[in-house]
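One protein chain omitted, others in place.
First chain written, first letter: the chains are A and B, and each begins at residue 1.
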Amino acid sequence: MRSPFGWFLLKRLAQAVVVVFFVTLIVFGLLHALPGGVARGILGAQASNAEIASFNRAQGFDKPLPVQYWMYLSRLLHANLGTSYKLNQSVGSLIASRLPRTLVLTGVSTAVAFVVAVPLGVWQAIRRRRLADYVITTGAFVGYATPVYFLALLLVIVFNADLHLLPSQVPGTYNLGQLLAHPSVLVLPVVTLAVPTIAVFSRYTRSAVLDNLSEDYTRTARAKGAPERRVVGIHVLRNSLTPVIAMLGYYVPVMFSGAIVVEEIFNFPGMGLLFWNAAQTSDYPVLLGVILLIALATVTGSLLADIAQAVADPRVRSGLK
Amino acid sequence: MTSAPGAPRRVLGIEALSVTFRSPRAEQVAVRDVTIEVYPGEIVAIVGESGSGKSVTALSTLGLLPPHAAQQGRVEVDGLDVRSLGPERLRALRGARVAMVFQEPMTALNPAFSIGWQVAEALRVHDRRLSKREAMRRAGELLVLAGIRDAGRRLGQFPHELSGGLRQRVMIAIAIACDPKLLIADEATTALDVTVQAEILDLLRSIRDRMGTAVLVITHNMGVVADIADRVIVMKDGRVVEQASVDDLFERPQEPYTKRLLAAVPRLQPHPRGTRLLEEVAVPTRPGAAGSATPTAPRAPVPGAPDLRRSGDVLSVEHLTVEFGARATGRLRAVDDVSFSISPGEVLGLVGESGSGKSTVGKCIVGLVKPTSGRVRLWGEDLSAASGRSLKRLRRRCSVVFQDPGSSLDPRMTVAECVAEPLVVNRSGSRRSRDARVVSLLESVRLDADLRYRYPHELSGGQRQRVSIARALALGPELLVADEPTSALDVSVQATVLDLLLDLQAKFGFGCLFITHDLAVVSLLADRVAVMHSGRLVELGTRDEVLFNPKDPYTQRLVAAAPVPDPVEQRERRQKRLALAGGPGPGAEAGSTGQAGGGE
Partner (left out) sequence: MTRGTTGGPGTGDRSVPAAGSSPELGAPRPAVAHRAGRGAGMARRVARDFSRNRLGMVGLGIIVGLVLFCFVGPLVYHTDQVHVNLAQVDLPPGHSGHLLGTDDVGHDILGRLMYGGRNSLEIGLAAGVIAVWLGTLWGAVAGYAGGWVEGLMMRIVDAGIAIPALFLLLVVATMVTPTVPMLIVIIGLVSWLVPARLVRAETVSLRTRDYVQVVKAMGGGATRAVFRHIVPNVVGTMIVNATFQVADAILLLAYVSFLGLGLPQPQTDWGGMLSNGIQYTYDGYWWMIIPAGVVIVLVVSAFNFVGDALRDAFEVRLQGRS
């Protein structure tokens, strides 16, 4: 671990661990911020004091807070997220069955968004302050400003209610294989989720390309006699893409936020819908388990993003020394 | 030199060129009616200060001006009218017939590609049939031609792994890839240390000698001009002021501007005490102004100035060592066992190249960097042991001026607030007395007192640096640490600021640590000189000993490499330097890798 890169990795990992620790604190605190405690939420306002006391004993809620936190942490370290109050299943297995479907949804729409957004952003940058730039900029801001569920409604109204082209609901029993066998059910959810992502990534690409276009090395490439498409397509793009790809890592929590809305609207049987239904029934172990998992995914995402930047960009690499 | 018109065909002909930058906010004429010719095998220098239009002129020859630049006139390269070429033919011209080397070797290469790839690209964009392997082989040859010894290993390296000098050699390899008729070097040595600069100039000269390439050197540095140019074009405010052969220009400058410019260049020579660069120093003679006394008898305390002789050394630095970086990744020793002292009223010049650790020493003295070991004593008191009121008292007596006039003043504060800040921080005086003090301080740095209501961005670089000096003088310091205070300034502005510093030092008698890379500046104002190299103090002595009879081999090389603004003398110095280095030609540079050092 004498190498700067190894040292950087170690430091970054330690930071990630600290962040996860804070997340567990927040999640634990959330659980105990419930008015009247968890028991009231689950058993309802009519529950007798004896019922509540026995529930609390069963869940260990009668112990002092630090002890409870310690129990919570040690359960987590054994990959035990608890058991759902309502579904009589471990939270771990509930998430495991739904996560792949959510990953398909978010993965496909991120890929679609990336493929559309990067060329758009590059195009805008080279047509800066021209009509195309203004039009795409406006489109990006409008796309960004549209609440996902409003966009979903519009798409449903047009493509389902009016044109009868695409299904608006995913059958709740679909497993991963069936989902992939019927891609038409994926179209509207994927598009809905991709639009705001395209908005964000095209803007980001645009500014990255603009920054690199004003770099000295761009002028060097031109002075060599490199044609403009080579200057942009090779010199500039190679350097602009690194931060954009890293951005994917930082984008994880936003993508999950979008997924929760999209899954609710299209009845898509993923983790978001699980979370949504758990919120309606105050199924706290599920809520907290999902939040923790997403926080872990976020921390991992930004860790990977940082590492990717460090590996791909010699400038960052040398900055580590 | 083949400036005789008629005989060979010119490689560059600029006729009545004017360039105007148009933006929604302003219209600015950058170049006005400029006519320039360059012939094969000739080295022509365009010299001028910032805003003279010299770089814009250079960019126009490659058709590289931005779209909002409106041009008039004719630019002809190797018989082709650049302005009439379409994009494809313009592209074919760039790199092939005319090539350019830019100022910043740190940013001019693409960080994401290996240098071999980047040199090979210069070949391949002009010869599509060239195979990758063949292009890479020729790239290796070009690196050798550019004086890079172990070219085979360098091909696969990335720009950040090379030193500034090596990167500039890579840029030159790219530029000569297609054997251009004209090579333009736009401030190509400005960002480099003097020893590296001398080698790059040698390389450019040898390229001209071997390949017959015409070279157009764009520079602000009269020493560079004297070293390399056959013919000189002086530009100011977008116009050509004077054209002459290099010997004529330096011996018999015709235009007043050229004369002023040459006079403003500090020379590396044993200046008699009390020398000023510009004769006609305008000292404000307002009634009641504090600075109305004509500077006389420098170094002797003026009556009324605090008598500093009693207290022994103002500053003593003892075995100072500074290390940076985490212990785990290996620490970098920026300053290594440095000791020196400054007596009252003395000016010590601290000289070194980038990464030598000279700035870090300055920061230790003003308490911005903590020494890893060793001591900084101010008036006998240990700075790191002082705290609370005694620390504050020490700090009152010692102040600092930094290099960059753009960042040393808070852009949200008026000039008056900036200058008064030390007074406010140290609770000195009432609001009214502070205002009076600001006025007198501004007058002592020869600024109009009305400027105190302005913001820093409304001032020029030279004015801003004067404000910094006024602020440094606010509490009547007995020690001034000046870190490259004139390096970011144009030469004529630098001259006025240097004269000002000399006058103020004579008047107030403060001790001064003057940190700089410029030996000529040191020869003008230092009593004693200390030379630093790689964190160590290699030589310390009186000015005349160190600069004109150096003992240490590094100091000898440094002194030999510093270009003097006199072509005849420079030719002699070059011969001497090459003898010292053990032979002419490229490949002189050892080729260090990695960062330039974290000390500065």
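The definition used in the following text is that a contact is a pair of C-beta atoms (placed from the backbone, for glycine too) under 8 Å apart; a residue touches a chain by one contact, two chains touch by 3 or more.
From a predicted model like this one, the values you see are computed outputs, not experimental measurements.
Peer 1: From the list A:Leu81, A:Val118, A:Ala226 or A:Ala295, which touches the chain that is not on show?
Peer 2: The missing chain is touched by A:Ala295.
Peer 1: Which one touches the absent chain: A:Ala140, A:Leu237 or A:Ala312?
Peer 2: From the options A:Ala140, A:Leu237 or A:Ala312, the contact with the absent chain belongs to A:Ala140.
Peer 1: Of the residues B:Asp382, B:Asp410, B:Asp450 or B:Glu572, I need the one that contacts the missing chain.
Peer 2: B:Asp410
Peer 1: One chain isn't shown here. Among B:Ala30, B:Ala264 or B:Ile515, which residue touches it?
Peer 2: Here the residue in touch with the unshown chain is B:Ala30.
Peer 1: Footprint of the hidden chain on chain B, which residues?
Peer 2: Contact residues on chain B toward the absent chain are 21, 23-26, 28, 30, 50-51, 55-56, 59, 64-66, 68-69, 107, 366-368, 391-392, 395-396, 399-400, 402, 404, 406-413, 418, 421-422, 425-426, 455-458, 471, 475.
Peer 1: Which positions on chain A touch the chain that was left off?
Peer 2: Touch set of chain A with respect to the missing chain: 15, 18-20, 22-23, 25-27, 30, 33-35, 41, 128, 134, 137-138, 140-142, 144-150, 153-154, 156-157, 161, 193, 196, 199-200, 202-204, 207-208, 210-211, 213-216, 218-219, 243, 247, 250-251, 253-254, 256-258, 260-261, 275-276, 279-280, 282, 287, 290-291, 294-296, 298-299, 302, 315.
We adopt the following convention: only the chains that are shown with their structure count from here on.
Peer 1: Chain A to chain B: how many Å between their CA centres?
Peer 2: Chain centroid spacing, chain A to chain B, equals 49 Å.
Peer 1: Would you mind writing out the residues of chain A in touch with chain B in their complex?
Peer 2: 1-4, 7, 215-217, 219-228, 230, 235, 238-239, 242, 313-315, 317-318, 321
Peer 1: Inside the complex, what are the residues of chain B that reach chain A?
Peer 2: Residues 62, 64, 87-88, 91-96, 99-100, 102, 104, 107-113, 121-122, 125-126, 158-161, 171, 174, 177-178, 326, 328-330, 594-595 of chain B touch chain A in their complex.
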